[in-house]
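Other chains dropped; remaining ones untouched in position.
Going by the order they are written in, the chains are A and B; count residues from 1 in each one.
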Amino acid sequence: MIAQQPPMGWNSWDCYGAAVTEAQVKQNADYMAAHLAPFGWEYVVVDIQWAQPTAINHRYEPFSDLCMDEYGRLIPAENRFPSAAGGKGFKPLADYIHGLGLKFGIHIMRGMPRMAAHRHLPILGGEYNCAEAANPHSVCAWNPDMYGLLCEKPAARAYYDSIFRLYAEWGVDFVKCDDIAREYPHCKLEIETISAACRSCGRDIVLSLSPGPAPLEQAEHLKKWANMWRITDDFWDDWKLLKGMFERAEKWCVHAGPGHWPDADMLPVGALRQCDNPKDWTRFTQAEQRTMMTLWCMMRSPLMIGGEMTKNDDFTLSLLTRGEVLQIQRSGRGAHPLRTTEEESVWVAGRKEDTGLYVALFNLSDRQRRVRVSFEDLEFRPRQARSLWTGETRRVPASAASLSAVLPAHDAAVYLLEG
Amino acid sequence: MIAQQPPMGWNSWDCYGAAVTEAQVKQNADYMAAHLAPFGWEYVVVDIQWAQPTAINHRYEPFSDLCMDEYGRLIPAENRFPSAAGGKGFKPLADYIHGLGLKFGIHIMRGMPRMAAHRHLPILGGEYNCAEAANPHSVCAWNPDMYGLLCEKPAARAYYDSIFRLYAEWGVDFVKCDDIAREYPHCKLEIETISAACRSCGRDIVLSLSPGPAPLEQAEHLKKWANMWRITDDFWDDWKLLKGMFERAEKWCVHAGPGHWPDADMLPVGALRQCDNPKDWTRFTQAEQRTMMTLWCMMRSPLMIGGEMTKNDDFTLSLLTRGEVLQIQRSGRGAHPLRTTEEESVWVAGRKEDTGLYVALFNLSDRQRRVRVSFEDLEFRPRQARSLWTGETRRVPASAASLSAVLPAHDAAVYLLEG
């Protein structure tokens, strides 16, 4: 099964926007291999606009000339990805990353490049041309490059098959398909068509759908056709967005499971927005970052680091390598909130292989606060509690009726309780 | 804690509508004590209109004269509840039921009898009168008896305190308050006022809110102020309603916990609608009844029998006394669907005290069907599986990759899987 566990990795968007280069990708892959791989991090994902030679930051350029092959398939811009020269596409970069023991991912937009349709380019296989597959009325609301496809037509299926065949040849392991996850109901068939192309391409490729929020009432469709999907609009280093994730996590938590993971989006930690300002740094406090990591792990969201990792400071590295916390994402089961108010939240999860509970306490208020959960509410009486961020284990006296922690504003604690 | 476990009992509505008598209540209490109590069943609840001498079936009578005391508090109609004579109220009946080792519950409508306000009756305590507490614009959409109260006024709090004081004197253990659970947001304060009166009345009384559907976005408010609340409009013996419950159960399952239980409504089993036709019987097939019991237990809904129990046939009795199934409701944790489609549903729950899983397979289609769940999806590899409806245990061979069952239309199976 693909994505038996929620994927973990790095994505170039938060630090490089639409403008990441091969060198930057490689330096992050090197870092991951050296520092993070032992903790489960494995995907290195090149985000949007890799076919555009002129991209410089997070903005999109209307009517830019994109690199494509004779079949209307986008290929990497050689000025940004030199190893792609000579028609090699992303194969050399994928090989490099595979050589590090990691996996390689790319971003795509739903549809085909507009000029492929206007030029009536043939679709690989020769039976159809691009103008037959493209829907001139289906354009993305925020990106100017593509036309969506008329998926009830064989030409559209042929086009999607042709691009996934290319990705398989390149050695791609992960495709983040954009402009689609919140485009229900009109993109329902397009999701199915892309997923079918992905599954039949001859290589195991994780299919991730963006942007969010995907509609909750399509949960079963998403579980059937995708490996992960965004449950939120773009997530950035802003407490309001993080606090708001508790509500989304609550709605989606019952849908997390092997092969299909609700995705709370990238982790904006460390050095962000490097294309605009090399000194930029996450605006999240350390407390907020603990809260984020705790919630993402409890709800079993995929984890995709957003920062330029080579600039990680000690705190950031420690955040991403706290194995006992990451382990919740791997071994938890049936996670859900016990309660969430304006001031606090308590989440609980069972464990797949053992007895005992994971219990997370969140202080959502703007001042220090003691957050408490009773053993009655937990329906569990622990003998010991291990704090997974601090590593401290303490015995729970038989007289105790609750677990509690005094938490700074926006901070979290998470425990493994054992009987 | 009140309602540490989801309440189990019997309610007079499905079989006697608005017209139940003391004799009928007693005969059902006797039956429960004799046949069901060992399995956890304990509440005996007199539903709506017990203060109306003229009630004859499920319909409500406009402008009927209700029995009330000098403080505008409804009291049992003596022609229907003879032991209430002499101002004794429900105390003799409650004593009788307590004498059987069971607990006693009543239904109330939000508000006060309209005539209590029109007559300007004093509220117990003497400080206020009923006309000060009542809101002449707040009337129930389906029942003609009451005015809602102006809960921002002390007179309203005094009235609600006065009725719960009476219920405590009577020995009431359970109050089902109606015309309120779906009346958000305008009844938010009324819920809080009723709950406060209930909690301060000097007796442990479970507070149950009706009718549904309560709004999901008020989950935390409901969890804070009520012990159970309806997640659905009236549930009857109709497959469409039962199938529809899967969606509601999915949304609400994360909110079930000690002291606060989403309520899927009464179990329309056995002899129903006796006030209309003594020969009437549930229209659910046996398969559908298994599906209902399985879902209610997996989601940890309260269980309230709706039929005239003394007429139970063997099947009905067996359904209500299948201890291993009822046990799911007591010992499950973190229940949620793995998937639900038009054709089938699979639910899974952890166990509070042990390893292992409860797994329920539902055939929602209209023909026989094999329903299957892979161990990969379960994230668990069992060594043995015990079928809780049949009591059969079988070893799971190491080569097996999934659990499955061939189920008749609308039927369910549920298993305890152990490693």
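The rule is short, and it goes like this: a contact is a pair of C-beta atoms (placed from the backbone, for glycine too) under 8 Å apart; a residue touches a chain by one contact, two chains touch by 3 or more.
Keep in mind that this is a model prediction, so the values were computed, not measured.
Enquirer: In total, how many copies belong to the whole complex of which 2 are placed?
Expert: Copies present in the complete complex number 4.
Assume only the chains that are shown with their structure count from here on.
Enquirer: To the nearest 5 degrees, please report the angle of the rotation taking subunit A's Cα atoms onto subunit B.
Expert: The superposition gives an angle of 180 degrees.
Enquirer: Once you find the CA centre of subunit A and the CA centre of subunit B, what distance in Å lies between them?
Expert: 42
Enquirer: Under the definition above, what is the set of subunit A residues touching subunit B in their complex?
Expert: 1, 4, 220, 223, 250, 253-254, 257-259, 333-341, 348-350, 352-355, 376-377, 379-380, 419
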